[in-house]
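Yeah, one chain of the complex is gone here, protein chain that is, but the others are all in their spots.
Note that the chains take the letters A, B and C in the order they are written out, and that residue 1 is the start of every chain.
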Amino acid sequence: MNLTEQQLDEIAALRAREAPTRRATVPALEELLYQPLPVLDHGFVRVIDYMGDDAAIVQAARVSYGAGTRKVSEDAALIRYLMRHRHTTPFEMCEIKYHVRLPIFVARQWIRHRTANVNEISARYSILDREFYLPAPEALAAQSTTNRQGRGAVLEGEQAARVLDVLREDALRCHDHYRDLLEPHDAAPGLARELARMNLTLNTYTQWYWKCDLHNLLHFLALRCEAHAQYEIRVYAERMLETVQAWVPATYAAFRDCRLGAVTFTAPMLAVLRRMLAGQTVTQPDSGLGKREWAEMLAALGQTLPD
Amino acid sequence: MNLTEQQLDEIAALRAREAPTRRATVPALEELLYQPLPVLDHGFVRVIDYMGDDAAIVQAARVSYGAGTRKVSEDAALIRYLMRHRHTTPFEMCEIKYHVRLPIFVARQWIRHRTANVNEISARYSILDREFYLPAPEALAAQSTTNRQGRGAVLEGEQAARVLDVLREDALRCHDHYRDLLEPHDAAPGLARELARMNLTLNTYTQWYWKCDLHNLLHFLALRCEAHAQYEIRVYAERMLETVQAWVPATYAAFRDCRLGAVTFTAPMLAVLRRMLAGQTVTQPDSGLGKREWAEMLAALGQTLPD
Amino acid sequence: MNLTEQQLDEIAALRAREAPTRRATVPALEELLYQPLPVLDHGFVRVIDYMGDDAAIVQAARVSYGAGTRKVSEDAALIRYLMRHRHTTPFEMCEIKYHVRLPIFVARQWIRHRTANVNEISARYSILDREFYLPAPEALAAQSTTNRQGRGAVLEGEQAARVLDVLREDALRCHDHYRDLLEPHDAAPGLARELARMNLTLNTYTQWYWKCDLHNLLHFLALRCEAHAQYEIRVYAERMLETVQAWVPATYAAFRDCRLGAVTFTAPMLAVLRRMLAGQTVTQPDSGLGKREWAEMLAALGQTLPD
Partner (left out) sequence: MNLTEQQLDEIAALRAREAPTRRATVPALEELLYQPLPVLDHGFVRVIDYMGDDAAIVQAARVSYGAGTRKVSEDAALIRYLMRHRHTTPFEMCEIKYHVRLPIFVARQWIRHRTANVNEISARYSILDREFYLPAPEALAAQSTTNRQGRGAVLEGEQAARVLDVLREDALRCHDHYRDLLEPHDAAPGLARELARMNLTLNTYTQWYWKCDLHNLLHFLALRCEAHAQYEIRVYAERMLETVQAWVPATYAAFRDCRLGAVTFTAPMLAVLRRMLAGQTVTQPDSGLGKREWAEMLAALGQTLPD
């Protein structure tokens, strides 16, 4: 993550300003405000603004005239109850805004979450920086042999070097040509920016402002912190989860227990579970579950598949 | 608008608290924060929280590292340009949260705006207060004779008194019966709250927390500040427009000029306009416009219909 | 449910028309098309139109040029997989439109689901019919003593009769006055419709066209078919669930197993479950769960609370 002097100065200027407010304020998140939190090789997440705190969720759930909170422990219990029973609207009463730098192929996954507000830098208007994502050694993985959309073993040695060389050289060449296309040649003017950008590779970094309410942010994080999410978006989600922990600790704790660490059992799984608890031995063939659903259930119970 | 001692104390407590923040802060809106602004006979609008200011719109439009603003006049010009050309996403980067007390029939119109977050007091859980809306004399209007969904002349004298008597007595009786249905009688328990509420009239007051981004708020206000909006929702919209003026003055000025005071001319209207500007006399029959569209065009030009 | 001769004729005319189409067509749903399916005393649900079928979900998931389907059993397995793993977007590719007559207090709950399209009859424009909901004897319940927003025992005998009398008389009187307010008296014109409506009670029936994609419909049904949903909205959801079964049987089967009949275990519940499966005896005090969460877990496992 390399920022220019000017960018660092602008960030420092924002962090230096301070004003009194009557609004709900969270010191732990104020501490993080505007700071670029590094992600991947050149990406970052910055919290730009926020509205509300744990107490604002309680206040909205109670439609109260005042702060709405009672004891901290009671508030936390209410928040956990709301989370467990998917009473989602009070969580929508908090809002957060990020500035994110991310590779275009990650941005294309991310934007599928529609309930957010987005302002992306426009390559019709601006020229994109010469920065692109190259996987770190531990992230350079082979195609999974068991999961059509997953990763397998990490590539190593010459194979890894060869892959990185290709990615680096193609990205560099494409960006250099992009810049060249934009330049006037002889008497002729440069290519329109909105056309030249098509020569960039999908690992080029873009940036956006992204704003979301807490409920929809948690939905995003539940999907993107999950083990099956692509590594390159998961690391963004994990960074953002840290900011959620600083911002709304009671909500974070409930989310960790009731969403991230929770498992949904289907009706046939529940039937199997009851038989198991009654002391029966159940095997996949007599479980009524398909092989995949059976394996998912065992995994949820922390059991490994018998040979 | 009558609040209890406890409610007033809770509001005062919120207004008394103050904390330093690095976030964008608007003193004029801080001044209004938490205050109930009266609407109708028992309703109010209270600003509970906000995120962003005029500069935050500029900052997002520029996807900047710092505040993004230049000179105040340049920022205002950019905001006006964005407003005029319906570049709406930067306005979505500001957010505001209200606590509103309003009659149920107004709430039913309001909730049709779907791009907002809402927590309404639940009459399954709570008992609704004995407060209902009765029109002030100047709002007690007859059915319009020309507009199927509009109002005509104000009712007066005995007619007005009779109408108000009916509205008041029915609302009171229904609420008294509602309270009575909830009470145990002899050995029998009271009716379930979720059922008893069906006996209330549509002018009963409800309350909600309502949160919206600035773009969608302006869309709501454009529709509900308009002359054809029902008076009872328009007065809420007008109150909220005052809070927008305090919050984001440059946006407010652009909105007033480019949305509230603007008129859209259809293609055939434009053809007529060009003929008029070329000095031709155009009449409805040779305008190519239907009578209604013709009248709308004249009204937009500040001309009255010829006899 | 009483429809006029004219309404019945209009429905019959729609059902009599038939045209050839190249679109995906579902005979079982065609059979139901336009028919009013009765709900409560005067309400109904009518399927007005639909787009797509089970195969359309598969087609979209595969982004295919043709129908996208393989064998029926493979399609059903894919749909079940999508449902279990909350891959929701393919279900959004089907759409259904209903015409619903429902009490206003039910409409107020229903409208909270924002991801749908709605056209409601306007009481600013039209005069509402003299029809209102009165609970059937088995639905006339007392307030629950254990659940602040639930029902307890059914009311009976005199108590029930008294409650029904109040509800009926207040609704009738309010509607009669509503009609009277609308009428001219002596020389004076009638009250504006948009004002007169405020005199109606919340059990008055309204109507709307309501259109929704299948994913959001299932979300609505999951919440409203649930045991804690208010009876008066649950019966609508159950009727609609029947139409889903006729329309997309494979999706319905997956929904029943993986959503309606499924239970989510929180992380601490899962820890308890693993201890139980390992043969340990676990009690609430040493479970790490609160009393409420403990009771929810036992219920999910089909076990009753020990005394």
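Going forward, a residue touches a chain if its C-beta (ideal position, glycine included) is under 8 Å from a C-beta of that chain, and two chains touch if they have at least 3 such contacts.
Everything quoted here is computed from the prediction, not taken from an experiment.
For the options C:207, C:230, C:243 or C:266, the residue in contact with the chain missing from this view is C:207.
From the options C:99, C:177 or C:234, the residue with contact to the unseen chain in the full assembly is C:99.
Residue C:118 is the one among C:45, C:78, C:118 or C:155 that touches the chain not shown. Residues of chain A that touch the chain left out of the display are 103-105, 107-108, 111-112, 114-115, 118, 122, 124-125, 133, 135, 140-145, 148-153, 155, 159, 162-163, 166-167, 170-171, 173-174, 177, 180-182, 185-186, 188-195, 197-203, 230. Interface with the hidden chain, as seen from chain C, comprises residues 3, 6-7, 9-11, 13-15, 17-25, 30, 33-34, 48-52, 56, 59-61, 63-67, 89-90, 92-93, 95, 97, 99, 117-121, 207-209, 211, 213.
Where chain B meets the omitted chain, the residues involved are 77, 81, 84, 86, 89, 112, 223, 256-258, 260-270, 273-274, 276-277, 290, 292-293, 296, 300-303.
Here is the rule we go by: only the chains that are shown with their structure count from here on.
Look at where the CA atoms of chain A average out and do the same for chain B: the two points lie 35 Å apart. A separation of 30 Å divides the Cα centre of chain B from that of chain C. Among all residues of chain B, those that touch two or more other chains are 118.
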